[in-house]
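One protein chain omitted, others in place.
Which chain is which? They are A and B, in the order written, and residues in each are numbered from 1.
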Amino acid sequence: MLGLGIIQGLIETGRNFVGSYFKPERLTTVQYPEERAKSFEASRTIPMLVYDGEDPNKGLRCTACTICEQECPPKCIYIVKDTVKKPDYLGKMQMQPKIFDIDISVCMGCGICAEVCPFESIKMDQVFELSTNDRFGSLLLHKHQLAKSNSYFNKICPTQAAEIDANRAADVHKAELKAKADAEAKAKAAAAATTNAAAGVAAAAAATVAAPKPAPAPAAAAPVSKPASAPVQQAKPTPSTPASPTPSADKKP
Amino acid sequence: MTLQDSHNGQMKGDSTPFEGSKTRFIPSKAPEYATDLEGDLLEVSMGPHHPSTHGVFRMNVVLDGETIVKLKPYFGYLHRNHEKIAESNSYLSAIPYTDRLDYICGLTNNWSYVVAMEKLLGLQVPERAEYLRVIVGELTRLFNHACLAGFLLQDMGASGTPLMYAFREREYILDLFESLTGSRMMCNYMRFGGVRCDAPAGWIEQAKSVVSKFPKFLEEFEALITGNEIVRSRTQGVGVLSKELAINAGITGPMLRACGVDYDLRKVDKYSIYDRFQFRVPLGEHGDTFDRYMIRILEMHETLKILEAALRDIPAGPIIDPKAKLRNIRPKVGEAYGRTEVPKGELGFYVISNGGATPYRFRIRPPSLINLTILEDLCVGHPIQDVVLILGSVDIVLGEVDR
Partner (left out) sequence: MIPGIEQLKARIEQAVPGARIEIVPNGSPSNQVSLLLDAEHGFAVAKFLRDDPELKLDFCSNATGVDWPGTVTKEKVKKTVDGVEKEEIIEKTTPGCLEAVYHLFSMTLKQGPVIIRMRTENRVDKVTLPSLTPLWRSCEFQEREIFDLFGIVFSGHPDLRRILMWEGFVDYPMRKDYVEPDDYEYEPTPHAAVLEKAKHHLPSQPAL
């Protein structure tokens, strides 16, 4: 019969239409802005800078190594290092950024900056309601707008943040143990020095040999923080050459 | 599959007049045209702003009445010169740009580039990474073909209903991609020597449930479309492509297989782990628009078989080659050409390295551009409403044509 195919099609659309009132899988939209579609842990839109604790200025994890600036494909990150250093979570003095700007009108949201960061400091945020009414200024986010606390990071990416926190706690623990061991060794050497000083010149020569030994130890107590999370990351905190076209002689086969 | 002679409208080459009409209307055949109406040829520009040209694409058509006499395509409106951008950025930074080529199927574009780079660098991909690549690649193929069927019907005038059904299924797959890679479309997932991150807990089960619901959708879709008389009469016999012309013009993908040529890169090159899966390659007979559409429906059935096997057999293990680096990649001086079968055809990347940190030459071989070579040959002699259908069945995405 002519038109049988069309009638079968109409039955299908009718089934979908009526079914959307009764079956949830046929109703595929959410009523925005009253409801929002769920986002996943891995979702990424724009970057954010994570800080530990309450104060973004003191707890910011970023050390201005500029690796993310070099690797960013559209080059939308702009970093200026500060002259003042601040201590990191292990107590070692690190550099910090004075200016950290991201131009989110250019940012692709690719996540390469988060992938290459050796200090777990720049991570991908999940906010998508980013529209402003100032086209030229408000789409350039500065350090204070990008800084988000570690508790917020734990809320949006629970498993990843928990792993990072566990690694950092383990590093702190190791550093404390090492500092304690070094302090004990130093105390023992100092005690040995005082008993030997009464023994004479030869003992004094031995003390001068023993004394320099504890001195380098506390300096090595705070190890450079190496992220131990995903096996994918290659941790190289030294800034390498920027990715510019090499003016070397071309290949002439 | 032949044209049903069941309605008295204008058919190609048929000159029976309309029953009951008072004026005698004789359709003209290009290039010789016999008409008792004196007229000039009309040159019309279809596009670049056009709802049915799948992007900013312009065709200058020369019309005789409603029949096409000449057709010249113009593009370049979306030219962003990825090839030059890649020459000033590192090898890793080119991966997000490959997402934006065929922006519907971002993951398979990534795959093609990393295949070329793995040839250049000599890396081995571990098992779990290969299975993950096959799973996301085949999921991409699935929704690309479903969306193509939806878009083709929208071009025919179905006003978006089948398209929205295809998009409903696409939403489930995009949810899977978001939970795995972080982004729905611009996934940036593959890396040289593996993939970027592992599947989170429960992802494989969710993927299995999506794949198990898909055959029901395919049945609904086929009931809606394939038996429909309007679809059949508008697509059968329209835009016939011969085998010899297809091979000579470098056509690849479902468009080539619709002409009857058995050339699927998954079977020919056997890249990745495709030789472990049992799947058939559907071939068409006539090379017309209806065959190109049906090939894609049949390919969706075969893809479901691959997906079920891959989701069942995926092993545990590492997801990236331990020798692979993220930063400061400096391949040896040399070149490599790597190609994969993306849903649109054969996507190839030709990378020349001069030992530095940035590529010397980064060439993208786009399937959509090459498939457009014979657009004029397919369209001449057809009325203008068939141009939209033929263009829809070629399945172009302007991001790839223009790069």
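One rule holds for everything that comes next: contacts are C-beta pairs under 8 Å (C-beta built on N, C-alpha and C of every residue); 3 or more make two chains touch, one makes a residue touch a chain.
What you see is a predicted model; the values in this text were computed from it and never measured.
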TODO: With the full complex in mind, choose from B:Val62, B:Met185, B:Ile230 or B:Ala249 the residue touching the hidden chain.
DONE: B:Ala249
- [ ] Among A:Ile6, A:Met95 or A:Leu140, single out the residue that touches the unshown chain.
- [x] A:Leu140
Open item on the list: I'm checking contacts with the chain that's been left out. Which of B:Gly47, B:Gly348 or B:Gly392 qualifies?
Closed with: B:Gly348
Task: Sole residue of B:Glu83, B:Glu171 or B:Glu222 that reaches the chain not shown, by the stated touch rule - done: B:Glu83
Task: chain B residues touching the omitted chain (full complex) - done: 75-76, 79, 81, 83-84, 119-122, 245, 247-252, 261, 263, 268, 331-337, 339, 346, 348, 350, 352-353, 360-361, 363, 365, 369-370, 372-374, 402
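One rule holds for everything that comes next: only the chains that are shown with their structure count from here on.
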Task: Between chain B and chain A, distance of the C-alpha-averaged centres to the nearest whole Å - done: 38
Task: Parts of chain B lying in touch with chain A, wherever the complex brings them together - done: 6-7, 87-90, 92-97, 161, 165, 168, 171, 175, 178-183, 186, 188, 191, 196-197, 200, 220, 223-225, 227-232, 318-320, 322, 325-328, 333, 354-358, 360
- [ ] Spell out the residues on chain A that touch chain B in their complex, using ranges where they run on.
- [x] 2-6, 8-9, 12-13, 16, 28, 39-44, 67, 71-73, 108-112, 115-116, 124, 159, 230-234, 236, 240-241, 243-246, 248, 250-251
